[in-house]
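Just one protein chain is left out here, and the rest sit where they should.
Naming follows writing order (A and B), and every chain is counted from residue 1.
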Amino acid sequence: MTKVSRLVLALAGVAAAAGPWWLGDGPMRFLSELFLMLAMAQTWNLLAGYAGLVSMGQQVFVGLGAYSLFVTSIALNLAPFWVLPVAPLVCAAVAAVVALFLFRLREAYFAIGTWVFSEVVSLTISKIERLGGERGMGLPTAKLIDPRWLEPLTFWLSTATAAGAIVGTYALLRSRVGLGLMTVRDNDLAAASIGVDVWRCRFVAFVLAAAGCGLAGAVSFAATLYAAPSLAFDPNWVVVMMFVVLIGGIGTLEGPIVGVIIYFTLSELVTVVFNLSAGWYLDHKLPAADLYRVDPNRLRDMVTIVRDRIKEYVVPHRKRLLVIEDNDIERESIVELLAHDDIEVTAVGHDPEPSARCPA
Amino acid sequence: MTLLEVDALDAFYGDFQALFDLTINVDAGETVALIGANGAGKTTFLKCLVGLIEAKRGEIRFAGEPIGREPAERISRLGLSLVPEGRLLFASLSVEENLTMGALNRRPGSWTLPRVYDLFPVLRERRRQMPNALSGGQQHMVAIGRALMSNPRLLLCDEISLGLAPLVIDQIYASFARIRAEGASIVLVEQDVKRATSAADRVYCLLKGRVTLQGPARGLARDQLSRAYFGA
Partner (left out) sequence: MIWIETIVNGVLYGGLYGLLGVGLALIVGVMRVVNLSHGEFIVLSAFVGVSLAHVMPGVHPLILLAPVAVIAFGLGFGLQAVLVNRVVTRPDPFASILLTFGVAVVMRNLMVEIFGADPRTLPAGRLAHASTTIAGLSVGVLPILILIMSVALFTLLQLVIMRTRFGRIVRATADNRDVVRLMGVNPGRVYNVVMGLALALASVAGMLLAIRSSFTPYSGVERLLISFEVVVLGGLGTFWGAMVGGIALGVAELVGLKFDPNAGPLYAHLLFLVVVLMRPNGLFGARP
């Protein structure tokens, strides 16, 4: 990472940690929501942009995360934030089992299948009286938290979840599974033929995405102290995830960041400028749809410019390349061919310790 | 009379220039062959003629009318018909339905469904079958028949011998005599130089989007052709 981006990140971290002191309650809540949406969008991006799995049922993990948190917190009589890890774990477990079945479906069938699965879970939960049925359940154990710390804790957790989602995705993409995913994304048949375990890569992505969504869902609903099937399993969650990722640039790390900024900016703009009443989170999409169809090229250009700017600061772009070639002429021509602003090339004639130079 | 005049044609795939300053003519009643290696720009040229690719610069005139900027739907009514590379038959339509699709834009002329079946009798037996039940050669026949159904003045054939057994290619090329006799001019795009030069009156050779050789089909020396085909 460049020094500048390291500095920027450090400053951002300090600003986030100090958030509750310099941000008012309103802005804090707003940012919490933004960060949680960012985390969820990042998981959808991982699935659709990298693993090639378009899921229209991701909201099932939002809901399962919320409900597992509520149930555990009440059962163990612990303050909700202590049992937060339950949410991602439960979701990961459910995802692992469900994947065995859903992965038999492809593309459109998979998308609809995930949506139907979410509806099934939602309907089942609304029939369970102990979970509050259709009316939903509250979170009495919230009393165990000092009310003054509720907003700040939510804020920190949201920030951490978003940061975790981004870092997690980044780490995953640099791992072996991640490299496999990138080949799968481009052409899964070709990937399989070179020995990539397509199923396993997708499985890992699916489980991790579920865990991420579950965590974000749990934090989101713990903050509102109330969960009901119609809210927790609302398809609108995945719809917003989809919108954010598509408008920000699918298959890129910074896409969801850009997308979520655009999304919230537009919605603020619309409520302030147009002053529409019917649900603020719906209305922003009106101008977005207009922009998209009226001048898609210009919007794309604008988004690309913004995206590239952010990319410069967020994504480390300096690659390191080691060239080992004992023929001088060959070595120099390779270096010349591959040299670029963002590549740091080290060229040697022969390498006495091959493993030492390569980072793990 | 010059049926087709192409003047200084430039064509692009996005930013990539595929055709450079092409000038090609076809007279009424002629058969012109366009030869060249893969990627020389032959298919691109045909696509430009029928309006599937936009010509960036240069002019295309068909029977005196400029067609360079016209959409494909309109050009098809003027009497230009393409037998596309890879046949590209409509998979959900039967053989007969494919042929009748070709007649949507029919101009007055002698090619009707019975006449096409006369030309390719095996299609009459298989008229209700779906294209994927036919052999490669038979599919080519359907593609040619479909193009003929509109009674074109100029028939453009893109690599119709590709992937076919020599005997089948003979059959198809034999049909050209009938097609010519009914008055159509033909542009034949081929990789097989011998076939092309034996079936055509004149030959153009393309290499990397440029015309490297033109002349009467049987007057060209082998080494001349070789150089034009592969480049010096």
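Note that a contact is a pair of C-beta atoms (placed from the backbone, for glycine too) under 8 Å apart; a residue touches a chain by one contact, two chains touch by 3 or more.
Note that the structure is a prediction, hence the values are computed from the model and not measured.
Asks: Which of A:I74, A:L246, A:I261 or A:I334 touches the chain that is not shown?
Replies: Of the candidates A:I74, A:L246, A:I261 or A:I334, A:L246 is in touch with the missing chain.
Asks: Of B:T43, B:N105 or B:S161, which residue touches the hidden chain?
Replies: Selected residue, touching the omitted chain: B:N105.
Asks: Out of A:L7, A:L78, A:A108 or A:L269, which residue would touch the omitted chain in the full complex?
Replies: Of these options, the touching residue for the absent chain is A:A108.
Asks: Which residues does subunit A use to touch the chain missing from this display?
Replies: Residues of subunit A in touch with the missing chain: 101, 104-109, 112-113, 115-117, 119-120, 123-124, 127, 235, 239, 242-243, 246-247, 250, 276, 278-279, 282-283, 285-286, 288-290, 292-293, 296.
Asks: Even though one chain is hidden, which residues of subunit B still touch it in the full complex?
Replies: On the side of subunit B, residues 50-52, 71-74, 76-77, 81-82, 84, 88, 90-93, 97, 100-102, 104-105, 150 touch the unshown chain.
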